[in-house]
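Removed: one protein chain of the complex. Kept in place: all other protein chains.
Chain IDs A, B and C follow the sequence of writing; residue 1 opens each chain.
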Amino acid sequence: MNLKLDQLDQIFVILNNWLLGYLPPVVRPLCSSILAIALILVTFALLFAITTVLERKGLGRIQNRFGPNRVGPCGFLQPIADGIKSLTKEDIVPNPADHVVHFLAPVLLVAAAFMAYAVLPIGRNMILVDMNAGVLYFFAIGSLMELAVFMAGWSSRSKYSLLGAMRAIAQMISYEVPLVLASIVVIMQSGSLSTVSIVNMQATYTGIWPHWFVFTPWGFAGFALFMIAATAESNRSPFDLPEGESEIIAGYYTEYSGFKFALFFLGEYIGMFATSAMAITLFLGGWSAPFSFLTWIPSYFWFFAKLLTIILTFIWVRGTLPRLRMDQLMNLAWEFMLPMTLLNLLTAGVWHFMPAGALRWLICGAMVVVPCILLSRGLKQRKKFQVRKYRFSE
Amino acid sequence: MVGKGIIKGMVETARNFLGSYVSKQRLTTIQYPEERAPQIEAARNFPFLVFDGTDAEQGLRCVACQICEKECPPKCIFIEKSKDKKPDATGKMQFYPATFNIDISVCMSCQICVEVCPFDSIKMDVVYDLSNNDRFAGLLLHKQQLAKSNEYYNTIHPTEAAAVDAHFAEERAKAAARVKAAAEAKLAAEAKAATDAKAKSETTLADTQAQPVGGGTR
Amino acid sequence: MSDATNLTAQIDINTIPALGKEQLLELAMGPQHPSTHGVFRMNVVLDGERVMKLKPVFGYLHRNHEKIAESETYLGSMPYTDRLDYICSITNNWAYAIAVEKLAGIEVPERAEYLRVITGELTRLQNHACLLGFLMQDMGASGTPLMYAFREREKIMDLFEGLTGARMMCNYLRFGGCRVDTPAGWMDAARKVVAEFPRFLDEYENLLVGNEILMDRTQEVGILSKELAINAGISGPMARASGVDYDIRKVDHYSIYDRFNFRIPLGERGDVYDRYMIRFLEMRESIKILEQAMRDIPDGPIVDPKTKIRGFRPKPGEAYGRIESPKGELGFYLVSDGALNPYRYRVRPPSLINLTVLEDLCIGQNVADVVVILGSIDIVLGEVDR
Partner (left out) sequence: MNVSFILLAIITVVGTAAAMGMRNAVHCVLALTVGLAGVAALYLQLGAQFVGFTQIMVYVGAVAILAVFAIMMTHSPEPAKPPTFSSFWTVGSVVAASVFAVLAWAIHSSSLAAHTLPPQPEVTVQQIGDALMHRFVLPLELMGLLLTAALIGAVVIAMNHREEIK
């Protein structure tokens, strides 16, 4: 029984090896990577399709309406209709636009977004490349997306696109700092930049409890900070200023239509999944099960379950919050996120050198919570915002 | 503490998310082609012409007095009076509209034509799926499309139609009495009928003003 | 403020005291823009994202309302007033009816006055609910508050349909009363809607009133000083948010408003948050009025029997009728020369006059604030352009 479950867990690895067995050894590495890449492309494109439906339906339910429910069972074939629509739409390129760059921007965006998956362990032994510098690779690829966004905004020759691109780049650069700083605590603790060894470290258990980094004070703070920064990095509400539709139409992709527009959507969602997957890898134990007695469930199931949970949270947040303003966004990054991530680094160091026990928990917890409260209170007081009382005239 | 308001909001949306699955109060959407909103009696959309009996040509109540044409604020009604006469709803000989067109692309559903009509012949319809491929000819409704039976009127506005029917029954009874009287005094009949018609139109007018059409008070 | 005939009006960039011309970005927000509340254009000059100058351009929706009314009978203009501020048609009817009643000296029966107050306050509820939703939409809240507001508005519109036959273009009031009386069961349905409305307000309060992002976005943004509000003739909730204690329901005591016990909320700062909250609090006061009116409504005729539907000719003279519409002071000025149609017909639209201070509110703010400020003014382009 146990053996069979293990086989189920490793089914993709086994299938891969079995298929490659029929090929001459010379082409095996190449074919193996092509197979894996194709699988990742298909899986995450499919996840994108499902997410669009889930998002629209979820937002619909949050807003007390149905959401798409006409195409296919419960509207779940809606992405196919959307895809056909965007494929058959006319591809309009503005006349003064820089045609080459205008064309390259969505391609680069999607390519960069997909490249990030190379170092994300989707399941046990399921990773494209186990790199020594995996985390570094991820952030390096992430910075390519900024370039794509700039290219889109600049090449459109539209003021709205340009404003959107400026906003997007400023936002992505600002939030890359806390994003990287928030993930450094994990690297400090695990002593490795390899995503595989980071997950392997977390996939051990004390009793039934896993050693996920999120279950430590610095890990929790790091996770929260990482998620806030990731929301901003992937331009999700409430940080969706670059495409703030009520202000600058659609931001940097205002002048895109048809399938290129769809590619931007694809790129954004794929990027969002990638950052979420990175958060899972760094803090939520990657593919490891939340309890030791649940380890018999295949590892990739846990990975996607965690990913879906994060996506649903993104949708929930989007359905609730209004958008921030540019200066407030920047203030949040530089005045709250940055000091907090730096303090979190210190906390992680203290945690590392203190003996395990309740005292360590207490001190490190205080080191995270107290500055957070002080900082947010200080910011709130300086801005003087409050729920006001009103006078009435009879 | 920063974040309290945000968390409160998140709880509220979660409540609505779940609530939309259990409570009809939260999910008010009606799935249009399959489900339809319940018919509201007072609803109004575009005008139509009422006819009595089965023959739309013969039973048409409209006497082509052209008041509605004159009073219509956007001037979307076009009437051409007939040359000959036919008996109207109370059996009196009247003109009838040779042409009666309403351009519903111009009509703004204000119901003023209904309020000013002294003959209870133009009423508001409730149909709303009137989309058409031809935006000019397709939205110009002619007499044949406009004429709808009194039974139909009774189904869409029962209270109002009952009042109108009662009024007509009274008028018909009066007219019958008049016919009877006319048979007794044949000579004076024609002159008398002329004055009666005038009087009748005035009483109807006063009636419409005192108790406007459309309400449930009558 | 703007020249409707000169739609291509551009800003003379040389008049702006700034670093230099090449630093500035001219941006035409609208007429095709998601958050201009209709067809409206703002020619904005930006330094980065700061607004240095703003020129509102309107008139895209101009449809000759006043001139049409001068060639139309008095009654014939009534349905056209629905289309001024198409969110609150009944209050438009009301202001026009008051003007004509003053002109012709018509009395309104008791029950009709109560019906007017009830429908008018329901209109205020739905207008304010929608406005808060639209404002949040402009702030990028992906439509959730707007959909909640629309859910409630739907209930009020169902009431309007049950009473007047139409959901938006009610065309309900007549000179000297109302067009129809309430059908059976309507008043109970209305009581139910009004009784349930506070629940929506509580929900709204939970969702947004304490929200930090909302406070950050709206507080100290778009401040309208009390002096400017008075000098520019601002009225309605916008003036009251700046602390001007001016509500025509209290000032004029028109209709039967002096019989009801209600309060006027007043703001201090005059920023977007105050304008937002004043409307929120006004809804609570409206509910109070509605509860009292529904309790006290007497039986009786609903229209003055003396008024004629056809051939209505007021004596020569002039009259100005005004009410506190949800957006501010809505007035109609009529001159009669004894004919079937008014000699002069003029609307004092609150949206237009409140909009005139837009540039003063926006200068120095962010682009993102411009749409929020515009949203907080609460305009309906049907009324601005007429």
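Please note the rule applied: a residue touches a chain if its C-beta (ideal position, glycine included) is under 8 Å from a C-beta of that chain, and two chains touch if they have at least 3 such contacts.
If you're wondering where the values come from, they're calculated on a predicted model, not measured in any experiment.
In the whole complex the chain that is left out makes contact with A.
The chain not shown here is touched by just one of A:Q7, A:S33, A:S143 or A:T309, and that residue is A:S143. Listed residues A:F114, A:W154, A:Y175 or A:Y269: the one in touch with the omitted chain is A:W154. For the options A:I62, A:A152, A:M166 or A:I311, the residue in contact with the chain missing from this view is A:M166. For subunit A, the residues in touch with the chain missing from this view are 98, 101, 131-133, 136-137, 139-144, 146-147, 150-151, 154, 162, 166, 169, 173, 176, 191-193, 327, 330-331, 334-335, 338-339.
To be clear about the criterion, only the chains that are shown with their structure count from here on.
Contact topology of the protein chains: fully connected, every pair of chains touching. The chain pair with the larger count of C-beta pairs in contact, out of A-B and B-C, is B-C.
Rounded to whole angstrom, the centroid-to-centroid distance between subunit A and subunit C, based on C-alpha atoms, equals 43 Å.
With centres set at the average Cα position, the gap from subunit A to subunit B is 60 Å. In this assembly, the C-alpha centroid of subunit B lies 31 Å from the C-alpha centroid of subunit C.
Multi-chain contact residues, meaning those touching two or more other chains, occur in subunit B at positions 2-3, 6, 9, 12-13, 16, 26, 28.
For subunit A, the set of residues touching two or more other chains reads 62-65, 319-321, 380. Contacts from subunit B toward subunit C in the complex involve residues 2-6, 8-9, 11-13, 16, 26, 28, 40-44, 67, 71, 73, 108-112, 115-116, 124, 159, 205, 208-210, 212, 214-217.
Residues 59, 62-65, 159-160, 162-163, 167, 237-238, 240-241, 244-249, 318-328, 380, 383-388, 390-394 of subunit A touch subunit C in their complex.
In the complex of the two chains, the subunit C residues touching subunit A come out as 25-27, 33-35, 49, 136-144, 147-148, 151, 207-217, 219-220, 245, 247, 250, 263-268, 273-274, 277-278, 281, 366-371.
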